[in-house]
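Heads up, one of the protein chains got dropped from this complex, but the rest are sitting where they should.
Each chain carries a letter (A and B) given by its place in the written order, and its residues are counted from 1.
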Amino acid sequence: MADSTYPIPGSVEATPRRWSQAAVLEWLNSWVITVDHKKLGILYMVYAIFFLLVAGGEAIAIRIQLIQPHMHFISPQVFNRLFTMHGTTMVFLVGMTYIFGFANYLIPLMIGARDMAFPRLNAFSFWMTFFGGILLYYSFIGGGGLFGAGNAPDTMWWAYAPLTERAFSPGNAPDYWALSLIITGFGTIGASVNVIATAFCMRCRGMTLMRLPIFVWVNVTASGLALITITPLTAAQIMLLIDRYLGGHFFDTQAGGSAVIWAHFFWIFGHPEVYVLVLPAFAIASEVIPVFSRKAIFGYPAVVAASVGIAFVSLGVWAHHMFTIGMTSVGNSFFVLSTMLVGIPTSIKIFNWLATMWGGKIRFATPMLFATAFVIQFLLAGLTGIMLSVAPWDWQLHNSYFVIAHFHYVLVGAIVFCIFAGIYYWYPKVTGRVMSEKLGKLHFWLFVIGFHVTFDIMHIPGLLGMPRSIYTYEANRGWGTLNMIVSIGGLIQGIAVLIFAVNLIWSYFKGKPAGNDPWDAWTLEWSTPSPPPAYNFATDPVATSRRPLWDIKHPDDPDWKYE
Amino acid sequence: MSTVAVAHAEAEQPWVQPSKGRVAMFCLIIAESAIFTIFVVAYVYNIGKSLYGPTPGQVLEIPFFNSVCLLSSSLTIWLSEHAIERGRIKAFALWWGLTFALGAIFLVGTGLEWYKLIYHDGLTISTNLFGTTFYSLVGLHASHVILGLNALLIVLIFTLTGHVRQEHAERIQVLALYWHFVDAVWIVVFTVVYIIGR
Partner (left out) sequence: MLAKCLRYVSVTAKCWCWVLALFVWHTAFAEGPQPTPSILDPASTPAHEIYNLSLFVLTITGTIFVTVGGVLAFVVFRFRQRDDDDLTEPAQIYGSNQVELAWTVIPILIVVVLFLTTARMIFAIQDAPPPKTALDVTVVGHQFWWEFNYPKLGIRAVNELHVPVSSAGTPIPTYLKLLSADVIHSFWVPQLSGKIDLIPNNVNGLWIEPLHTGMYVGQCAQFCGVQHAKMLLRVYVDTPEQFAAWVKNQQKVAASDESVAAGRHVFETQACMNCHTIQGTAATGRFGPDLTHLMSRDTLASGAMDNTKENLREWIRHPDTFKEGVLMPAMQLDDQQLDQVTAYLATLK
């Protein structure tokens, strides 16, 4: 697919493959030293998928331990490490990396730029994230070695004080947790700065801010939110390390310190963080749904405003994770209101997606299957979120399996589904080949069935009083059968993800050649060859509307007449 | 299909976008403001909560001289920006060097203050809540001063060896933005620690 009019050396297809050792080493080196946004985007995605499989394996181990009461599959110490690492990995090493994988690869292509604003910062950010993750996983072999699961963090992914203080966690587990996340935090800040600077400063001629693809807008919003929200976590972790190593007293209740303030600081980070994770999923859906419905996104200004609104409101809802910590009734009521309010811009987006599909000609290729499932699942997740925002009901549901079901509905049902949609959608652009539709549909149906078996049922033990973070449970509480069903669904999802991994690899070698624009889409990235050459665009494009390629394909009815 | 050549009537007007250096520094400042906010909140929350040990009123002396130095360095850096915009490299070097000196004086002053607190007043980071929150907040600020001074020094060396020219004015302004931020944070820290907290 090399650009035949401008044979520039260095474009991906130009050199024939020769598997000599020198060539292989040179190829590996090119990945290590690269500052090209496309390569870094791929590195982020490979990293994310790798850790998705690792953390998924941790989840399978957890579900086997819980499949029946009083199982002895793993010890309590190992179980506690597994669920802490599962959560930490999924949020920081999968969630934060998929965001920048998609953003780095696609934003310059969508805005007609040659690369991100700061290519070297881009590389720096990736490698900081990479090494932070390595440090986190080193904890399994540091200290007590693999069998006793070493010093892997074991205090839940929110690491509440004072359990994490030296008195109650004498090993190094909280230290690995804090240090590795401080390091990945630097990576996140760098990548967020890069995304914002690129979107504001590197747009091609004609691409005003109100012509940016929704994908870019929403990623900019997520990055801006990340800037504000990651550093509170860094601050809290620095305070924890000061307590643990320098004898500080931030969370030392014996010296007058406060355990509650850790919870406040953590959730001031933690709640906006989940919006940082989910907004890029909305970004992907907002590109996939219009293309496969054959219609422009309904209400572009409203969708942009709603996304930015979500980011702002989400900064004021954090204590809905703390309804049981003993705030005053006024405090509780405030957070009930703010949490319910954040549901409004979110529901506006759902309605806009539905309106986009309404009156269209929907093609249910694999990306659209995942995007459609995403819409209904995200709706349900939002509704269980509203249930949890009702503080008195939350006094029952907090820290139960109902909450786990709710947030997995968002994280898996919304985010992972959109990640799959995005990968199926853009894989042809990245590799030049379309993924297998047969395997894709098999992956989809297995995964959606497994997802619902697990996470629909999982709400019930929560309603029946089962708390979270427990390595086993009593046989006479009526939770055994339900847990077994949940675990089986987890295994089904695992099989589906393996099929996906097979599809990724098979399609690279045997997939149908894609051409520039296999989906008949309308944003600028589809005007380049697949995969794009290193320089992206031979001549700087000019954007004439929100859908530049629609204007070319429909010169009699271009978008700019209606904007 | 080769890359699409999309030309249109809009090609005549100049296409202006914000400077990426400024946008990036602005974003960094937002992130840094968030971290300082959390440490300030921790400090304010813990005022009066120490169960024992020296209190702020007993041991803190208002660092007037240090603060004046640091805040003046904002003025000198502004003057140096002014100079380089007009291509007056020597004047630039002078004001820039002065900025560095004033920042260094601030840092030395902070060090002396800490020496007194640790060795004469017995206040360390592990003494009590006041010690923990004081050293971490003031220390966080001081670490940002050190980072700033590093950057200032590198630019100073480049200037004295003749590598800095008028065309670098914008980059200098981006760096100066960081320095102004550090000074602004000091105003907040100073107010919280030495005025409200005492």
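We adopt the following convention: a residue touches a chain if its C-beta (ideal position, glycine included) is under 8 Å from a C-beta of that chain, and two chains touch if they have at least 3 such contacts.
No experiment lies behind these values; they were computed from the predicted model shown.
Participant: Give me the visible chains that the unshown chain touches, in label order.
Facilitator: A
Participant: Quick one: which of A:Ser30, A:Thr208 or A:Ser333 touches the chain that's been left out?
Facilitator: A:Ser333
Participant: Give the residue, chosen from A:Ile67, A:Ile182, A:Val195 or A:Ala296, that touches the chain omitted from the document.
Facilitator: Touches the omitted chain: A:Ala296.
Participant: In the full complex, which of A:Tyr471, A:Phe500 or A:Trp526 touches the chain missing from this view?
Facilitator: A:Tyr471
Participant: Across the whole complex, list the residues on chain A that are touched by the chain not included here.
Facilitator: Residues in contact with the chain left out: 75-77, 80, 154-156, 160, 162-163, 168, 253-254, 256-260, 293-296, 298-302, 324-326, 328-329, 332-333, 336-337, 340-341, 343-344, 347-348, 350-351, 354-355, 357-364, 372, 375-376, 379-380, 383-384, 386-387, 389-400, 449, 452-453, 456-457, 460, 463-465, 467-474, 476-479, 481-482, 554, 557, 559, 562-563.
Here is the rule we use: only the chains that are shown with their structure count from here on.
Participant: How about chain B: which of its residues touch chain A in the complex?
Facilitator: Touching chain A: residues 1-8, 10-11, 15, 17-20, 23-24, 27-28, 30-32, 34-35, 37-39, 42, 45-46, 49-51, 124-126, 128-129, 132-133, 136, 140 of chain B.
Participant: Touching residues of chain A toward chain B in the complex: what are they?
Facilitator: 3-6, 117-118, 189, 192-194, 196-198, 200-203, 205-206, 224, 227-232, 234-236, 238-239, 242-243, 246-250, 255-258, 261, 265, 268, 515-517, 527-529, 537-539, 541-544, 548-549, 552
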